[in-house]
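Omission of a single protein chain aside, the complex is shown with its protein chains in their original locations.
Up next, chain A:
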Amino acid sequence: MKYSKKREGFTLVELLVVIAIIGVLIALLLPAVQQAREAARRMSCSNNLKNIGLGLHNYHDTFGSFPSGFISNRGTPASSGTCWSSGGENTQFAPWTALMLPFIEQSALHDSMNFKEKFTMNPIDGLGSATNQAAWLKVLKIFQCPSDPRTEIQPNLLCYMGVQGGGPDFQCHGSSDANRGLDTDGMLYINSRVGFNSAVDGSTNVIIVGESKYQTHNRADGKNFGWASSANSTNLWCMGGTLASAIASINSLTEASHSTQSRGFGSYHPGGCEMLMSDASVQFFTETMDVDMYRQLAIRNDGLPVSGFNAN
């Protein structure tokens, strides 16, 4: 023990051991910090959805129904096969995101739009009127999930798609692409005018808006979508710009493209995505949930109200 009295300072080994211990502790801490940050982003995301839900409820209080998924000059789509036998246009009128603007405190933006003119689908092959194109370029934070990195590529992106229906397949599809199509058994669909009375499964058991990471954002030719995008109603490539059906299991689609954006839901939150029910409650749906339950929750009138889905 004489040795210890003599020495001054630490030996190299002692120093290395201390550094190693501190390194291990920091390594344990870092993932926890990242998880806390992600939890905060997820909370902010569900807050966006909650506000969208309250906005939709206020719209319902004022007009007696939820907004149309998008307004179209097309007739009712077919109940199977291809949606229309011929014709149609690349762009249509206002989507639900534009119709509900006054109820999320965006009256000025709402007033700047002309609802008698066409809305932009994408700026390359579905350009709307100049007035509505200017509004299309605006960025609205309430429509964007803070965990979603795609907004750096397409700043006016929409991270929350209206639910036009669900099931194993679309009600009807485009004749050139079977993975684009329309449904009319959800809460927000082409020319819809449904209210709470139409959600016969119970408003707690019907999804109205879901989180999506599939709106097209990275096409080199610029055919990208935004929060105020209208829809394509041609018989060849018909698809919704701000609507999606619950067909593909949550997060199972791997890319954002015209052929995937209206076919499923998903998010950058680990393990699932946030969903807004018609009663304006926000639920986290896990990606391992039963696919049939998820599809049934998107349909407003299938007579299959399921409960306890959140315990899945």
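The rule is short, and it goes like this: a contact is a pair of C-beta atoms (placed from the backbone, for glycine too) under 8 Å apart; a residue touches a chain by one contact, two chains touch by 3 or more; residues count from 1.
Criterion: contacts and distances are computed from a predicted model.
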Of the options "Thiamine transport system substrate-binding protein", "Transketolase", "Peptide ABC transporter permease" or "Lipoprotein", which is the UniProt protein name for the chain that has been left out of view? "Lipoprotein"
Options A:164, A:179 or A:245, residue touching the unrepresented chain: A:179
Candidate in contact with the missing chain, chosen from A:159, A:253 or A:276: A:253
Touching the hidden chain, out of A:127, A:142, A:200 or A:291, is A:291
What residues on chain A make contact with the chain left out of this view? 28, 81, 125, 168-169, 173, 175-179, 221, 223, 237, 248-250, 252-254, 257-259, 271, 286-293
